[in-house]
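Shown next, in structure tokens, is the structure this report addresses.
Only a single protein chain was left out; the remaining protein chains are all shown in position.
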Amino acid sequence: MKTAVVGASGYAGGELLRLLSKHPKFELSYIAAGSNAGEQITNLHPQLSNFEGQSFEATEVVKINSCELVFIALPHGESAKLISQIDSKVKIVDLGADFRLTDSAKWQKYYGGEHSGSWVYGLPELTDHKIIASATRVANPGCYATAIALSIAPALAHIDTEDILAVAASGTTGAGRSAKVNLLGSEVMNNLSSYKFGGAHQHTPEIEQVLNQISSKEIKLSFTPILAPMPRGILATVTAKLTSNSSTEDMQKIYHTFFSQSKFVSVLKPGAMPMTSAVLGSNNVQMQVMVDSHVNRILISTAIDNLGKGAAGQAIQNANLMTGQAENAGLEILGVR
Amino acid sequence: MKTAVVGASGYAGGELLRLLSKHPKFELSYIAAGSNAGEQITNLHPQLSNFEGQSFEATEVVKINSCELVFIALPHGESAKLISQIDSKVKIVDLGADFRLTDSAKWQKYYGGEHSGSWVYGLPELTDHKIIASATRVANPGCYATAIALSIAPALAHIDTEDILAVAASGTTGAGRSAKVNLLGSEVMNNLSSYKFGGAHQHTPEIEQVLNQISSKEIKLSFTPILAPMPRGILATVTAKLTSNSSTEDMQKIYHTFFSQSKFVSVLKPGAMPMTSAVLGSNNVQMQVMVDSHVNRILISTAIDNLGKGAAGQAIQNANLMTGQAENAGLEILGVR
Amino acid sequence: MKTAVVGASGYAGGELLRLLSKHPKFELSYIAAGSNAGEQITNLHPQLSNFEGQSFEATEVVKINSCELVFIALPHGESAKLISQIDSKVKIVDLGADFRLTDSAKWQKYYGGEHSGSWVYGLPELTDHKIIASATRVANPGCYATAIALSIAPALAHIDTEDILAVAASGTTGAGRSAKVNLLGSEVMNNLSSYKFGGAHQHTPEIEQVLNQISSKEIKLSFTPILAPMPRGILATVTAKLTSNSSTEDMQKIYHTFFSQSKFVSVLKPGAMPMTSAVLGSNNVQMQVMVDSHVNRILISTAIDNLGKGAAGQAIQNANLMTGQAENAGLEILGVR
Partner (left out) sequence: MKTAVVGASGYAGGELLRLLSKHPKFELSYIAAGSNAGEQITNLHPQLSNFEGQSFEATEVVKINSCELVFIALPHGESAKLISQIDSKVKIVDLGADFRLTDSAKWQKYYGGEHSGSWVYGLPELTDHKIIASATRVANPGCYATAIALSIAPALAHIDTEDILAVAASGTTGAGRSAKVNLLGSEVMNNLSSYKFGGAHQHTPEIEQVLNQISSKEIKLSFTPILAPMPRGILATVTAKLTSNSSTEDMQKIYHTFFSQSKFVSVLKPGAMPMTSAVLGSNNVQMQVMVDSHVNRILISTAIDNLGKGAAGQAIQNANLMTGQAENAGLEILGVR
């Protein structure tokens, strides 16, 4: 199946190339970049030795339209214009935010500018696989959104859904490859620091939206992101007040049942804790759930790779579903620790 | 003033030696270790070039009793027996946990074994300086406890004190210098992972106790600790439900007023965020406070050095108050970033 | 092909399990550890989610003898006794040092204790593939030895072979998983420091031996190892005096020719430099070569993953050759950066 990656020079783009290189069905036939068009792929992704000598092509709609499947990994705001020109028969997974939100007012508040509309939200553990399978356009969730929504989704019937809290720390690739002083190694090593503090992070409405869709409850979330001194990985700590007197054992059963069909989410046995290093490079999710009975709260700790399940891995998972592959085709990859 | 450091071979001990080397009044006259007695100080603390050629002495009560001031930096459970033999005229700051808790049941629950009793809890921004000044025994707070208690203390009149939440990540020196596989560089680099998950961390009762002492309110805290891939620093994110409709501006005023006399706590201007790298090596505290009006919660982000304000720096701050020095004598040190 | 890993609880053992999980022919049928026998595999290797619920078995010769192929990843000195009991028809790749050296005096000098003998030295880019293919016992090279020997091998006809210099820095997994204070994250982060300084590193004779075998020249090497603040990766800088006035272009041609049949070594194009992050998790080698005409020296910079080409990857490469597989079976893995 002829496959394109547009926006292939960023970190998510590089991870798409790495994973697609080993995919049994998706054949990488068009690798495009914007300002990096013409540059050698290995200059930006030196790990991708299989592309030695090959360059990023310029982004051209006609070439996209010659493919059956396209992954778009552009900065938010850049996808919409391009996408309007793509043939309806080309299947698209957009890793950007442009088509994630259904509510234009929330788009305005968190992103600004014109709202492009909304597509099927492709979080396969929470979205009906049939809906993804029948879609030709899928919006791939944000990295934090993936970790936080998966963390609390199984508990929605048992918590105060209007006061969910998340504190999540991400490795620096989550901030993209742009040359900014605050992302220099000299600034980020030895340092933990919050940003978009006070409830300002743009993944908030996306998480509320998907949790509302699966529960029909009103959802309110307060989310605090942190930049961590490592390249990859997200560790999310999520909590909410329990509305019943559930125990840790109760919640572990509920979580195990909820994810029993999932090929990628592991609810760890008691005592084991999720580690970002353990999922590095994979599409895997590690999760632990406990009840802090002192305050009658559920606590969830979840680890993902922001470039794996948080971006490229999940995009391929969605594309597998959209094209009738096994959900885990090309994704049976273990973490590299 | 003749000064001793007992337990000088650990990380907090090393930081005490570094800071005391430049203190205007405290003269280091006895440097003792346990199993490392006889070893060269620079073998364990290679940064302390001023001690070149000098060795750790064995721990002997008679030598402690020849000093006027002693800092004890032993693992918890080891201080009590030693301390019972120290002359009552020798002033003691204990960096361990043995004498922090007033409630024996909580000691039993979180530490186990016999409870040694309780001393003045030396968190000078929350404890009356006169009480510290008149004490001959002061229990130095835990590192997480310092960051979390300072974060929420100014807000106690405005929040639901029975549902305070804290998620705090610490550098690895917080776990001490013992040779454990899970603390190897190979395990901690590239990794974020929680531990003592589910409300089990032993600093919980200590934080509740001091916040109760200053507010007379019942306090309940749920605290999730995280191990971060850096040697030093704690970033705490603390939140609670507001009981009034206070704004960010209201809270910033309250916090500025609360810490206006503090020599070490900086409530940052809007937009600036605390960074653990900015307080590394210092006794400084950086703090930011905002209200997330979406859920009517106060959010506080606080950075300290776990070995500075979280251990050795605060111990010296307490000793300064106990001995009539300026509170910041020997502590006017900027972060090394 | 029934395959065993003995010593599976260490870092090289974990990497063998990860790579063998995806090998087309080698079927992992026996996973043994020493002191960690009985412990869950995912407790020590949390990334290996495919082994969830499975434990390390005790090391028993009878079980090894029921396999056709065994990888032994024990600390040096521990393999020999075990190996003497293994059936001669079982093919063995030993990742330890016990059977690498032909010269007993050098074994005595660098390792001490009794010398076990020597096996085929399996550095497939330097050793005749037919020799490896016909061997039932292969000694897998050391991690530094691999990086350094590959770096200078193509140049042996053009340099003063009795004064080769190497400075190589390794990530911390190279030091193994033993709980030592000097390997704690608190000690290794923010730090570069040499060890076994002054020509004492035990890989020195191994490098000299293999370079002598392929050139029949006397080889003398001075090698300085450095511990670097990262978990994985070796960057080796190797230099020697040129005996002719060769240019950078001459040397690049020689190196390209030398490695033209290699499936794993990339001599990078001018201007590109090897990066340890680019080979992380792979069996790949990145290399750059230049002549510093100011001093008429060749300079080589080489990056490998100490657990990949420096241990587990190369072991599988050898086993592939020993069992008639494609050299790169199960090893077509890109770096994870």
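Letters are used for the chains, namely A, B and C, taken in the order the chains are written, and counting of residues starts over at 1 for each.
Keep this in mind: a residue touches a chain if its C-beta (ideal position, glycine included) is under 8 Å from a C-beta of that chain, and two chains touch if they have at least 3 such contacts.
What you see is a predicted model; the values in this text were computed from it and never measured.
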item: Per the touch definition above, residue among C:M1, C:V61, C:I131 or C:M290 touching the missing chain; value: C:M290
item: Candidates C:L280, C:A315 or C:A329 - the one touching the absent chain; value: C:L280
item: Selected from C:E27, C:D103 or C:D163 as touching the chain missing from the view; value: C:D163
item: Contact partner of the left-out chain, one of C:L28, C:L44, C:I132 or C:M189; value: C:M189
item: Touching the absent chain when the full complex is considered, from C:Q108, C:S222 or C:Q261; value: C:S222
item: On chain C, residues whose C-beta touches the chain left out of the figure; value: 162-163, 165, 167, 169, 187, 189-195, 197-199, 204, 220-222, 224, 226, 228-233, 235, 237, 239, 241, 248, 273-278, 280, 288, 290-295, 297, 299, 301, 303, 337
item: Hidden partner interface residues of chain A, rising order; value: 11, 171-173, 175, 177-181, 183-190, 229-231
item: Hidden partner interface residues of chain B, rising order; value: 14, 18, 21-22, 42-43, 45-50, 52, 189-190, 231, 266, 272, 275, 277-282, 284, 286, 332, 334-337
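Simple rule for what comes next: only the chains that are shown with their structure count from here on.
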item: Centre-of-Cα separation between chain C and chain A, whole angstrom; value: 36
item: Multi-chain contact sites of chain B, meaning residues that touch two or more partners; value: 187, 189-190, 229-231
